[in-house]
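Removed: one protein chain of the complex. Kept in place: all other protein chains.
Here is chain A:
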Amino acid sequence: MTAKLARTRRADLWMMMLRKLPITESARMQRRFFAAAATAAVRKTALYDLHVELGGKMVDFAGWMLPVQYTDGIIKSHLHTRSNASLFDVSHMGQVRLFGKDRVAYLEGLVVGDIASLQPTEGRLTLFTNERGGIKDDSIVTAQEDYLHLVVNAACTEKDVAHMREHLAKAKAKGMDVDMTLLEDKSLLALQGPESMSTLQRYVPPGTDLTKMPFMTSQVLTVDGIPDCTVTRCGYTGEDGFEISVPSEHAVKLASTLLSNEAVQPAALGARDSLRLEAGLCLYGHDADEDTTPVEAALVWTVGKRRRAEGGFLGADTIISQIKNGVSRKRVGLTTTGPPAREGADILSPDGEKIGNVTSGTFSPSLSKPISMGYVQTPFSKVGTKVLLEVRGKSREAEVVKMPFVPSSYYKVP
């Protein structure tokens, strides 16, 4: 059991929950793991006590104690986010700032995006790559007047920081003016759903009109009287919403204020996962990793036009050649009937030949049917292609469909 738990810790809880276990085994392992983890320095976010108070079922996720669901359950919480608004604690994610006049050139050496074109307040999704063209992490980068703000995955923070430090030393040795700070005193709250804007509007200064704030932009604002909050219009649900980077000593106050609105319910990791999957968004470490390239992962759109012409990022040769010549496998969306095909399930051709694997799968609360994401051989990647999904030894008919599974409602300024 001990060895299993040690492995579990690294593989993260998601994997564990997706494995087929006796009914209560999953819950029991979580509890035992919790006890075992106490010595392994599992971190708590500033909102830990609030989560417990709200009835959150706490689990270890990427080394952080976070709620996987509250008393309402995942489906209700998921649907509430789509119809009203939900508050997620995403403080486990890493927040990094880059300073110095060469910060853009430095970052462009590590990511595929056109960072130079970002005007202050503008942000975008970008990918860190490795020498082989594999995806090291995904990150939301926003530009401010004199720094770049990055949000990276919790499970990758340590690796990303080490990677950036290594290249920082090289950049400095070349005389570049760039510095990096890991923001360890900030929490991150995500307010997501159609009522996010009307809710947040109550707590921003009178001169700030959120109806004029475009999707994927960021402002440093006083929120609910708390100065120095970075508010970015983005999220991981397919809905309109905001991620608020708040000084940790004020995180509970801000969360409580937002939750005092009738439209806002607390939501946890379980709903976050089903929401992002419906929105067709990748979960790093599952739908994308060091061995998948942006082209295979259907994330070519993150590679800026200028970057495709100039290269200059890790793995650029591989990625640019793949954009030109194609790849042998691609990430696709799949719908089926019957049980959800989850991570690891085989994808078969109609003739029963293995053509790929599922990387994420769940029951879609919005569509009331199973949805999956996975990689298939390119000839089977076209929308409308019939394939088979193997779940517990039974093959079931499935179809390659367009993602997002549920139409996104990202905000457009009227």
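The definition used in the following text is that contacts are C-beta pairs under 8 Å (C-beta built on N, C-alpha and C of every residue); 3 or more make two chains touch, one makes a residue touch a chain; residues count from 1.
Throughout what follows, contacts and distances are computed from a predicted model.
Of the names listed as "GEF Vps901", "Glycine cleavage system H protein", "Ribosome biogenesis protein YTM1" or "Topoisomerase II-associated protein PAT1", the one that matches the UniProt record for the absent chain is "Glycine cleavage system H protein".
The residue from A:Lys101, A:Arg202 or A:Arg392 that touches the chain not shown here is A:Arg392. Contact with the chain not shown here comes from a single listed residue; of A:Gly113, A:Pro266, A:Gly315 or A:Pro365, that residue is A:Pro365.
Within the entire complex, the positions of chain A that touch the omitted partner chain are 17-24, 26-28, 68-69, 73-75, 78, 270, 273-274, 338-340, 342, 362-363, 365, 370, 392.
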